[in-house]
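Left out: one protein chain. Kept in place: all the others.
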Amino acid sequence: MAWSRDQLAQRASKELRDGFYVNLGIGIPTLVANYIPDGMEVTLQSENGMLGMGPFPYDEDVDADLINAGKQTITALKKTSYFSSSDSFAMIRGGHIDLSILGAMEVNERGDLANWMVPGKMVKGMGGAMDLVAGVKRVVVVMEHTSKDGASKLLKKCTLPVTGINVVDLVITDLGVFEIDKHGSQPMKLLQLADGVTLEEITAKTEASFVNAL
Amino acid sequence: MAWSRDQLAQRASKELRDGFYVNLGIGIPTLVANYIPDGMEVTLQSENGMLGMGPFPYDEDVDADLINAGKQTITALKKTSYFSSSDSFAMIRGGHIDLSILGAMEVNERGDLANWMVPGKMVKGMGGAMDLVAGVKRVVVVMEHTSKDGASKLLKKCTLPVTGINVVDLVITDLGVFEIDKHGSQPMKLLQLADGVTLEEITAKTEASFVNAL
Amino acid sequence: MANKVYPDAKSALEGFTFDGMSVMSGGFGLCGIPENLIIALRDTGVKNITVISNNAGVDGWGLGLLLETKQIKKMVSSYVGENKEFARQYLSGELELEFNPQGTLAERCRAGGAGIAGFYTKTGVGTLVAEGKETKVFNGETFVLETGLVADLSIVKAWKGDKEGNLIFRKTARNFNPMMATAGKRCVAEVEILVETGELDGDAIHTPGIYVDRIVKGNFEKRIEQRTVTKRENA
Partner (left out) sequence: MANKVYPDAKSALEGFTFDGMSVMSGGFGLCGIPENLIIALRDTGVKNITVISNNAGVDGWGLGLLLETKQIKKMVSSYVGENKEFARQYLSGELELEFNPQGTLAERCRAGGAGIAGFYTKTGVGTLVAEGKETKVFNGETFVLETGLVADLSIVKAWKGDKEGNLIFRKTARNFNPMMATAGKRCVAEVEILVETGELDGDAIHTPGIYVDRIVKGNFEKRIEQRTVTKRENA
């Protein structure tokens, strides 16, 4: 047993706070928008130049000039504003976004993150990921705990080229939730186990060292 | 005999070219706007955030939100656009303004300019002058040739704290016009004498060394 | 979401002010200054303020009000020539002053808000403002390193704003306001017209609401420093 993609998104949604400005990465993080609690106002930023992102449009409302950072057609809201890429990343780099939720290939126990490059494979580029992890106030990673061959993705040291160092605050995997003291010296803490996951299982599947803070 | 303020402005207007974007300083440079040749289109930039500056308004059209860098009420034109101070100085610093015409207390033969500070006196500040001389493609100074006590303002070395070094391309004084090879090693050249001024007079009143290129 | 709209300038500053704080104040001359928030800041009685503002107001208006009450410890400005009380305090050593070239000041505010720690500019190279600063040669030209500026509080003035904090400025009253809005740890905006969210065109918004913590509708004098006019020819 472990968390499904939707359960991961739902768990990540618990990191939202009323009034937050949030940037969601592609994939599972995008699903977090479906779990914003009723009565909570969260404003989604899209790094291609938009604050206040709405849901996908109805077919007849599709607008080629209105896309998100995943190049998907979206809609605007009443509060929406648009700006240039430089203004968008000024917003990100300047620490004005409260929360970034994004995927990862690897995270290490000091909060280093790798999610943009696998040497020897065709590399697509980092897009805005390096800017987001360096600039956003709080960075939450949502990922599978292990790779397809069962290797831990929560490591002592990243093996892939990193996207940022000491940048991740929280890691939510299908097996559990870990907190990282990215600028301090506290060890990584296990905060929560996914439904049906045991401490033994998560310990066995985690290369990174952590302390039990359940 | 020498040029009057209006004659200085008129001479400076000969530096304008069709299609130029121009920033005019306070004082005599402002008068240059009165001498833009018919049929020539020149767009005036005001560094407080406006491109396409019009004349002073009629009394009933005065708008507190529409001023120039001298804090004078002005008008807009059809082509006018507004922008922030950072965007305005991006335009200036980035070399997009073709010509800046401004006043000076001292200019030296290498194109250094002093126009913002007299030590021991209350200092008002440099405003945008340092940005303008550093950023604008071509810098023309319009000034009196000598100070009230008869001392040359065209010097071998500036005595006052400078606004910029190697920045002035052309100096128009009430006695004549000098060209400066600001990035090169050519000597300053006397290009023109004001009406009724002799080479002997201008030589006697100029501390800077120059060659006669009349 | 927490309401950003406050009934008046006084309440909009509550909890945001303290002795020794730094304040960025928008405006160029008296154009586009946060008139109401300057008065409210004066009325807090907060002392030893470092004010970052292109100018220092005039005697009796704008930041001149905070000079009268001696609440300002230091000014960071590009031009302060319109204010006698300023000159008096400065010459008597009561007031500190840091001059920045106007474009450098504007860019430092933008950089502070944009997470740019420092930038290289040609402005000021070889002058007093470059003294003690690092320089670096790029493509044969010398540039000086200037740093990003942030403040504890930014007070800005816009023309229109909505309840989300989105702002639109008018004509040359925009000036320093947009960058300063980004560079305050807190930002309070005063507007002439406060509208419902959705009434502003998203493409025309100059300052997205993310930068604005509180917004208040103000009453404006909009004083003019140099009333220059064209006389009508006799008809």
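Labels for the chains are A, B and C, by order of writing; each one numbers its residues from 1.
Please note the rule applied: a contact is a pair of C-beta atoms (placed from the backbone, for glycine too) under 8 Å apart; a residue touches a chain by one contact, two chains touch by 3 or more.
On a predicted model such as this, the values are computed, not experimentally measured, just so you know.
Touched by the hidden chain within the whole complex are the displayed chains A, B, C.
Only one of B:Lys14, B:His96, B:Arg138 or B:Lys189 touches the absent chain when the whole complex is considered: B:His96. In the complete complex, the residue from C:Glu14, C:Glu141 or C:Glu196 that touches the missing chain is C:Glu141.
Among A:Asp59, A:Asp149 or A:Glu200, only A:Asp59 touches the chain left out of the display.
Mapped onto chain A, contacts with the missing chain fall at residues 46-50, 55-59, 62-68, 70-74, 76, 82-86, 88-90, 92-93, 112, 117, 122-131, 134-135, 161-165. One chain is missing from the display, and on chain C it is touched by residues 107, 111, 114-122, 136, 138-139, 141, 143, 147, 168-171, 174, 201-204. Seen across the whole complex, the unshown chain contacts chain B at 18-19, 21, 40-41, 43, 45, 51-52, 76, 78-83, 89-97, 135.
Definition applied: only the chains that are shown with their structure count from here on.
The remaining chains, with chain B left out and nothing else moved, touch as one piece.
The most distant chain from chain A, with centres taken as the mean of CA atoms, is B. The interface with the largest number of contacting C-beta pairs joins chains B-C. With centres taken as mean Cα positions, chain C sits 35 Å from chain A.
Averaged C-alpha coordinates give centres for chain A and chain B that are 54 Å from one another.
Centre-to-centre, using mean CA coordinates, chain B is 28 Å away from chain C. Residues of chain B found to touch two or more other chains are absent.
The set of chain C residues that touch two or more partner chains comprises 110.
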